[in-house]
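Missing here: one protein chain of the complex. Every other protein chain is in place.
Labels run A and B following the written order; every chain starts at residue 1.
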Amino acid sequence: MNVQNNGTPDAPRLRGTLHATLGAVILALAALAPGLAHSDTIKIGVPVPLSGSSAAAGTDILNGAKLAAAKINAAGGVLGKQIELVPEDDACDAQTAVQAAQKLVDAGVVAVAGGYCSSAALPELSAFHRAGIPYVLDASTNPKLTEMGYNTVFRTIGRDDQQGPFAASFMKNALRARTAAVIDDNTTYSKGLAQNTVDALKKMGVDVVYAESITPGQMDYSPTLTKVASLKPDVIYYTGYFSEAGLLVKEARQLGLKMTIMGGDATNDPTLMKTAGPAADGMIITTSPLAQFLSGAHDYVDQYTKTYGQGPGPYSVYEYDAVGVTAKAIADAKSTKPAAIAAALHKINSYPGLTGTIGFDPKGDRSRAVYITIIVRGDEFEPYQRQDASGKWEMMK
Amino acid sequence: MSTFLQFVVEGLTIGSFYALVALGYTMVYGIIRLINFAHGDLFMVGAFVGWTALGTLAAARLPLALALVVAFAASMLATGALGVAIARVAYQPLLRAPRLSILITALGISLLLENGVLIAYGAGFRTYPHLLTQTGFDVLQVHITFAQVGIVAASFALMLGLYLFVHHTFIGTAMRALAIDQDAARLMGIDVERLIQLTFFIGSALAAVAGVMEGLFYTQINFFMGFVLGLRAFTAAVLGGIGNIPGAMVGGFLIGLLEAFGAGYVSSQWTDVFVFGVLIAVLVVKPTGLFGERVVERM
Partner (left out) sequence: MRAQASRASGRTQTSWLVAIVLLAAAIALPAFASGYVVDVGLTIITYAILGLGLNIVVGYAGLLDLGYAAFFAIGAYTTALLETLLHFSFWATLPFSIVFAGASGVVIGYPTLRLRSDYLAIVTLGFGEITRIVATNLDITGGPNGIYGIEPPSLFGFEISSPHAVYELGMAFFIVVLLFAVRLGRSRLGRAWTSIREDEAAAEAVGVATLRVKMLAYVMGALIGGLAGSLFAARFGTIDPTAFTYLQSVTILIIVVMGGRGSIPGVILGAVIVAGLPELLRFLNLWRIFGFAVALVALMLLRPQGLWPARIRRAAPRPEEEKRAHEAEAAEAQGKESAPAVAIADSGAIDAVAARETLMQVSNLERRFGGVRAIGGISFEVRSGEILALIGPNGAGKTTVFNCLTGVIRPTGGQIRWRGEPLGAGAPHRNVHRGIARTFQGIRLFNHMSAFENVLIGMDHRLHTPFVAELVGTRAARSEAAEHAALGQRWLDLVGIGARASEYASDLPYGDQRRLEIARALASQPRLLLLDEPAAGMNPTEKHALMAQIRRIRDLGVTVLLIEHDMALVMGVSDRIIVMDHGEIIAEGAPAQIQNDPVVIDAYLGTAEEDDGPDATDGEKSLWS
């Protein structure tokens, strides 16, 4: 450190400037508080990751919201007013998420439709709940979110503890597996799905020979796969994300493992096939229906592709429905008071969404969550099997 | 037994990457006592440059070997140059500043590289073309692919080359002198600034080689891939004795083996605990790492 004239840093003038800067920053932050919005739009908040590694998913969800809002506004809006979407970046991080939620509350949103990472959705939910604003989740599958006892939370997507038993049933009844290995990536979502699946498998009498986590970001999972191979499971189910799934299936085939490999709904991205190449062929994935496989969503897929230059990701259509069902609730309630909107949302039981008929159970979960299995063929996903009303497995057309 | 040997093969493969990247950490530290936190991200940049090169070359329909050579060369040159640029712009001005400041700058550069690639290439993953054969052979019930052999062999060759360079060439000797006493080296007429830049160039080029190899072998690259690997490579460098080149090599392979045995016999989720645990245990017994030199203080 340089000692300048007797060690006082620069001159008192600079210290004064620094004092002033500190004060100015505090005031600037205070001034950021937006004034009360006396607008004639109905504001719906969309908290999604717009920076960081989940930015692509967040943007995709926001795009779905934008399409829904555009459609509603083109038809005259709700209660005579236009819908205004207010996106905020939650960066998939709890601290940023809380601040994003608070910002939306201050901005005067009457309802919120969005969310991606469960770790961000939970703190957001607390903030919205405190303000009484209903939150319709489109992609967060963690059961915890609707177990808090809040009456202001809703989901258009299913829960991990519904997907788990679904996957287990598939492995037991469709694949006729006697032994299974379940691998997760030690994150909230993945571990939750894995645990639900393991519990369901055990209940169905399937022997779970391996149930451990891998560390994402590592690239080489051969040692884990070697260990799993030595235990000889009939099927491997990976509940993490598509990036690691691609590596896992490629390395597994390289090691000579022949059993069926499956993935949870976070593996349904084409990067899987690009990474694994021919090794991915035949991999089966449990997922909420993708827009491309929903009979009612063809127009949506076309419109999305035309507007944004690429196909929709897995969650945007659920966001599309989330915004739609929120608008319906506002219309039903004939009010823009958040409490009334929440009450109206609870009353909805047959909203015709693109993802199917939407209704909410008392906890706010989707009463008829549907899952399907899809299979990798070449570099495309194709619909595979689903359960009919009695629980039997049938091929999809 | 065959499982154990399989783990050894896997560990050596994983360790090659750590060793190559650890060399860069150790060289830069030896010369200017800086832990270059951005080094892992240079590995990532190398992978992306290689991907861009291969993508551009795809149209040219070159024979495979030539395309690979060009991709490696392009990546080494570009990443090496980037490393030199960073050294000149961000590190060299701070060599006389408090040490923590340059450390924070390195962290800032790391963030910059990660987010720069994120913006330039998008958050999605990119995949290399599948160019390496998947074929292999079996020995003692252990499955080894030719690609694995190639990677371990290539890493060894590079490390050996570096060792010979540092110990048997004039420039290498000058670098070692610089590492011991910068001012004395300057007084002997050694162009210190140039040598520092050369060190960065070599370290970054080696990281680039590791990056392209990683892309070819694992196929998947993304803007964050330097993070975990950089941390483990840095651990390897310290384990071997930071500033010591053979130490970095040994450290890299050791960490790779630890990772394989940890994942194989316990669970992959505890890998980092093992790695750091071993590091701390070694440092308690040998405070300067396995091959580090004891620094004697003259009172």
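Please note the rule applied: a contact is a pair of C-beta atoms (placed from the backbone, for glycine too) under 8 Å apart; a residue touches a chain by one contact, two chains touch by 3 or more.
These figures come from a predicted structure and were not determined experimentally.
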Omitted chain's touching partners, listed by label: A, B
Selected residue (touches chain absent from view) among B:5, B:57, B:73 or B:90: B:90
Full-complex contact with the absent chain, from B:79, B:105 or B:204: B:105
Touching residues (missing chain, whole complex) on chain B: 29, 33, 35, 90, 93-94, 97-105, 107-109, 111-112, 115-116, 118-119, 231, 234-235, 238, 242, 269-270, 272-273, 275-277, 279-280, 283-284, 287-289, 295, 297, 299
Hidden partner interface residues of chain A, rising order: 1-3, 6-9, 12, 15, 18-19, 21-23, 25-26, 28-30, 32-34, 50-52, 55, 88-89, 93-96, 98-99, 102-103, 105-106, 119, 122-123, 126, 130, 142, 144, 148, 186-188, 190-192, 213
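Please note the rule applied: only the chains that are shown with their structure count from here on.
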Intercentroid distance (Cα basis), chain B paired with chain A, Å: 35
Residues on chain A engaged by chain B in the complex (per definition of touch): 1, 52-56, 186, 212-215, 217-224, 226-227, 230, 243, 246-247, 250, 253-256, 271, 274-277
Residues of chain B that touch chain A when the two form their complex: 3, 6-7, 10-11, 13-14, 98, 118, 122-125, 127, 130, 134, 143, 145, 214, 218-220, 222-225, 227-229, 259-265, 267-269, 271-272
